[in-house]
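Missing here is one protein chain; the remaining ones are kept as they sit in the complex.
Labels run A, B and C following the written order; every chain starts at residue 1.
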């Protein structure tokens, strides 16, 4: 398990190899990569990611623990960047490895839903017209609640 | 859209960059990588992947078309290797890119279920004790049927 | 002429990856009966139809699919790629 919070770019391929290298029990690896997307009419110049150092690591480690409680996952990894990113740049990634694909898919999907609503990161969009904090998404709250019925 | 059937290894990271490079409308990229797993007691020496050239490309292209009919996907990619692979080696990958993560996750999950049951590839395991064709998996058939209720 | 292809253990049991045949069979099922009646090797290969899939001109098909206009028929076990 690894949690990295960094300003540097990351390499998805290398991280996947790091999880599978020297193991023979992994059959499925799912990755999610979040990318800076420009959806507005006033073109996005950059996106600033702010985070709460300390709590970010703790919150992500808790999500990873929960993943291991719920699914048969061999290993997983979270990398989240902070600082100033340009459109098209990779913001974060989650990788899950398992013997079987159903566990790997469910674990990655779950991690993303929980990260969105429980990990202390905030995005600010900088456009020529000004700066704006991204609002939280009701769809993300709903997606996160999907998993709660399964807890009991 | 790209479908590659090849003996050579592939680079997940490069393929993801190829999908997102020079675009500003992609926010989410999901990848699945299948890896040669050794689950037996008699250690696996290698896995041979046989395929039906011609039909493999056609079958995968149909799955990709179906993905675009069902979800808002910016682009997707399938690479499947054939030939002789060692434990831990990457067999195949699927990458889906979308504005939002729900589409990218569902599309990748669907592609894997359909590939498993509709793309003409067969695996043979070589062990010191002998060679054995991998049997198809009832769970894969069931997983593939999950999506049929949603067609109508 | 009809091109017949075999994959995986079907190829191994029959002993060839492909062959060209002349056939009057009008459906996949009739073609299977024709092939299975050739000799023991074919009969054995086609003995468990539940574990055989077929493609007519590179499209998955049922055993009752017509093949009069087909040029390529492939027999193989359920797929195990991915």
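Simple rule for what comes next: contacts are C-beta pairs under 8 Å (C-beta built on N, C-alpha and C of every residue); 3 or more make two chains touch, one makes a residue touch a chain.
As the structure is a computational prediction, the values presented were derived from the model and not from experiment.
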{"item": "Displayed chains contacted by the hidden chain, counting the whole assembly", "value": "A"}
{"item": "Touching the absent chain when the full complex is considered, from A:37, A:51 or A:101", "value": "A:51"}
{"item": "Touch residues of chain A, complete complex, unshown partner", "value": "34, 49-52, 54-55, 58-59, 80, 91-92, 112, 115-124, 133-137"}
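We take it that only the chains that are shown with their structure count from here on.
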{"item": "Farthest chain relative to chain C (centres taken as mean CA coordinates)", "value": "A"}
{"item": "Touching two or more other chains - residues of chain B", "value": "34, 112"}
{"item": "Sequence positions of chain C contacting 2 or more other chains", "value": "82"}
